[in-house]
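Handing you a structure now.
Removed: one protein chain of the complex. Kept in place: all other protein chains.
Right after this comes subunit A.
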Amino acid sequence: MSIWENLGLVYALLGAAVAVFLAGAGSAIGVGIAGQAAAGVVTEDPSKFAKVLVIQLLPGTQGIYGLLVGFLTLSKIGLLGGGAADLTPQTGLLILAACLPVGIVGLISGKSQGQAAAASIGIVAKKPEQFGKAMLFPAMVETYAILALLISILAVTAIPV
(Lines give C-alpha, C1' and ligand atoms only; values in the text may rest on other atoms or scores of the structure.)
Protein backbone atom coordinates (compact mmCIF):
# COMPACT_ATOMS: atom_id res chain seq x y z
CA MET A 1 0.00 0.00 0.00
CA SER A 2 1.71 3.22 -1.11
CA ILE A 3 1.44 6.45 0.88
CA TRP A 4 0.89 8.42 -2.33
CA GLU A 5 -2.11 6.27 -3.22
CA ASN A 6 -3.61 6.88 0.24
CA LEU A 7 -2.73 10.53 0.70
CA GLY A 8 -6.32 11.32 1.68
CA LEU A 9 -6.15 8.86 4.58
CA VAL A 10 -2.77 10.24 5.63
CA TYR A 11 -4.17 13.79 5.78
CA ALA A 12 -7.20 12.63 7.76
CA LEU A 13 -5.00 10.73 10.25
CA LEU A 14 -2.79 13.80 10.54
CA GLY A 15 -5.93 15.75 11.44
CA ALA A 16 -6.79 13.28 14.23
CA ALA A 17 -3.19 13.44 15.45
CA VAL A 18 -3.19 17.26 15.45
CA ALA A 19 -6.42 17.35 17.48
CA VAL A 20 -5.16 14.90 20.07
CA PHE A 21 -1.55 16.13 20.18
CA LEU A 22 -2.08 19.90 20.32
CA ALA A 23 -5.08 19.88 22.65
CA GLY A 24 -3.40 17.26 24.85
CA ALA A 25 -0.21 19.32 24.99
CA GLY A 26 -2.23 22.42 25.98
CA SER A 27 -3.86 20.50 28.80
CA ALA A 28 -0.56 19.01 29.97
CA ILE A 29 1.02 22.47 30.10
CA GLY A 30 -2.01 24.01 31.83
CA VAL A 31 -2.39 21.27 34.41
CA GLY A 32 1.36 21.47 35.02
CA ILE A 33 1.27 25.22 35.69
CA ALA A 34 -1.74 24.91 37.99
CA GLY A 35 -0.10 21.90 39.66
CA GLN A 36 2.93 23.97 40.63
CA ALA A 37 0.68 26.52 42.28
CA ALA A 38 -1.35 23.79 43.98
CA ALA A 39 1.83 22.21 45.34
CA GLY A 40 2.92 25.59 46.72
CA VAL A 41 -0.33 26.01 48.64
CA VAL A 42 -0.46 22.41 49.91
CA THR A 43 3.16 22.74 51.17
CA GLU A 44 1.94 25.35 53.65
CA ASP A 45 -1.66 24.23 54.14
CA PRO A 46 -2.47 20.57 53.31
CA SER A 47 -6.11 21.10 54.33
CA LYS A 48 -6.70 22.94 51.03
CA PHE A 49 -5.71 19.89 48.95
CA ALA A 50 -9.22 19.04 47.68
CA LYS A 51 -10.04 22.61 46.65
CA VAL A 52 -6.80 23.27 44.79
CA LEU A 53 -6.98 19.85 43.11
CA VAL A 54 -10.34 20.71 41.55
CA ILE A 55 -8.95 23.98 40.18
CA GLN A 56 -5.79 22.26 38.98
CA LEU A 57 -7.85 19.84 36.89
CA LEU A 58 -9.80 22.54 35.02
CA PRO A 59 -7.26 22.85 32.18
CA GLY A 60 -7.44 19.08 31.68
CA THR A 61 -10.61 19.23 29.57
CA GLN A 62 -8.91 20.43 26.36
CA GLY A 63 -7.12 17.08 26.13
CA ILE A 64 -10.47 15.30 26.41
CA TYR A 65 -11.94 17.50 23.64
CA GLY A 66 -8.98 16.67 21.40
CA LEU A 67 -9.43 12.98 22.14
CA LEU A 68 -13.14 13.23 21.30
CA VAL A 69 -12.45 14.85 17.92
CA GLY A 70 -9.69 12.30 17.30
CA PHE A 71 -12.12 9.41 17.95
CA LEU A 72 -14.75 11.03 15.78
CA THR A 73 -12.26 11.42 12.93
CA LEU A 74 -11.03 7.82 13.20
CA SER A 75 -14.61 6.62 13.23
CA LYS A 76 -15.45 8.85 10.24
CA ILE A 77 -12.66 7.45 8.12
CA GLY A 78 -13.56 3.91 9.09
CA LEU A 79 -10.37 3.05 10.93
CA LEU A 80 -12.21 2.09 14.12
CA GLY A 81 -14.55 -0.23 12.23
CA GLY A 82 -11.68 -2.17 10.67
CA GLY A 83 -11.99 -1.00 7.06
CA ALA A 84 -10.41 2.31 6.10
CA ALA A 85 -12.45 4.48 3.72
CA ASP A 86 -11.05 5.37 0.35
CA LEU A 87 -10.42 9.09 0.75
CA THR A 88 -9.33 11.55 -1.90
CA PRO A 89 -6.53 13.96 -0.90
CA GLN A 90 -9.09 16.81 -0.98
CA THR A 91 -11.36 15.02 1.55
CA GLY A 92 -8.34 14.20 3.70
CA LEU A 93 -7.31 17.86 3.72
CA LEU A 94 -10.86 18.90 4.63
CA ILE A 95 -10.77 16.57 7.64
CA LEU A 96 -7.34 17.92 8.63
CA ALA A 97 -8.72 21.48 8.46
CA ALA A 98 -11.75 20.44 10.51
CA CYS A 99 -9.46 19.13 13.27
CA LEU A 100 -7.38 22.31 13.48
CA PRO A 101 -9.76 24.45 15.64
CA VAL A 102 -9.82 22.04 18.59
CA GLY A 103 -6.08 21.42 18.28
CA ILE A 104 -4.90 25.04 18.09
CA VAL A 105 -7.46 26.53 20.48
CA GLY A 106 -6.92 23.58 22.82
CA LEU A 107 -3.19 24.29 22.97
CA ILE A 108 -3.56 28.02 23.60
CA SER A 109 -6.56 27.84 25.91
CA GLY A 110 -5.04 24.96 27.89
CA LYS A 111 -1.98 27.03 28.75
CA SER A 112 -4.01 30.18 29.44
CA GLN A 113 -6.45 28.28 31.60
CA GLY A 114 -3.52 26.86 33.54
CA GLN A 115 -2.27 30.38 34.21
CA ALA A 116 -5.72 31.54 35.27
CA ALA A 117 -6.07 28.44 37.46
CA ALA A 118 -2.70 29.15 39.13
CA ALA A 119 -3.82 32.70 39.92
CA SER A 120 -7.14 31.36 41.25
CA ILE A 121 -5.29 28.91 43.48
CA GLY A 122 -3.77 32.06 45.02
CA ILE A 123 -7.30 33.19 45.88
CA VAL A 124 -8.08 29.86 47.55
CA ALA A 125 -4.78 30.08 49.47
CA LYS A 126 -5.79 33.39 51.03
CA LYS A 127 -9.59 33.16 51.03
CA PRO A 128 -10.79 29.55 50.87
CA GLU A 129 -14.40 30.68 51.32
CA GLN A 130 -14.17 32.31 47.86
CA PHE A 131 -13.61 28.93 46.17
CA GLY A 132 -16.71 29.27 43.97
CA LYS A 133 -15.62 32.61 42.56
CA ALA A 134 -12.05 31.39 42.16
CA MET A 135 -13.34 28.50 40.02
CA LEU A 136 -15.15 30.85 37.65
CA PHE A 137 -12.09 32.73 36.37
CA PRO A 138 -10.34 29.74 34.78
CA ALA A 139 -13.73 28.30 33.77
CA MET A 140 -14.29 31.35 31.54
CA VAL A 141 -11.36 30.28 29.36
CA GLU A 142 -13.14 26.98 28.82
CA THR A 143 -15.80 28.74 26.71
CA TYR A 144 -13.39 29.14 23.81
CA ALA A 145 -12.20 25.56 23.94
CA ILE A 146 -15.87 24.45 23.78
CA LEU A 147 -16.54 26.73 20.80
CA ALA A 148 -13.57 25.24 18.96
CA LEU A 149 -14.72 21.73 19.87
CA LEU A 150 -18.16 22.48 18.52
CA ILE A 151 -16.80 23.72 15.20
CA SER A 152 -14.45 20.76 14.85
CA ILE A 153 -17.25 18.26 15.56
CA LEU A 154 -19.66 19.98 13.14
CA ALA A 155 -17.03 20.16 10.43
CA VAL A 156 -15.76 16.57 10.80
CA THR A 157 -19.29 15.16 10.78
CA ALA A 158 -20.37 17.33 7.84
CA ILE A 159 -17.60 16.22 5.50
CA PRO A 160 -18.95 13.56 3.08
CA VAL A 161 -16.72 10.48 2.94
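One rule holds for everything that comes next: a contact is a pair of C-beta atoms (placed from the backbone, for glycine too) under 8 Å apart; a residue touches a chain by one contact, two chains touch by 3 or more; residues count from 1.
Keep this in mind: contacts and distances are computed from a predicted model.
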{"item": "Omitted chain (choose from \"NitT/TauT family transport system permease protein\", \"V-type ATPase subunit\", \"Glucose-1-phosphate adenylyltransferase\" or \"Energy-coupling factor transporter ATP-binding protein EcfA2\") - UniProt protein name", "value": "\"V-type ATPase subunit\""}
{"item": "Candidate in contact with the missing chain, chosen from A:9, A:23, A:37 or A:98", "value": "A:37"}
{"item": "Residue among A:74, A:87, A:121 or A:148 that touches the chain left out of view", "value": "A:121"}
{"item": "Residue numbers in subunit A that touch the chain omitted from display", "value": "33, 36-41, 43-45, 48, 115, 118-119, 121-122, 125-126"}
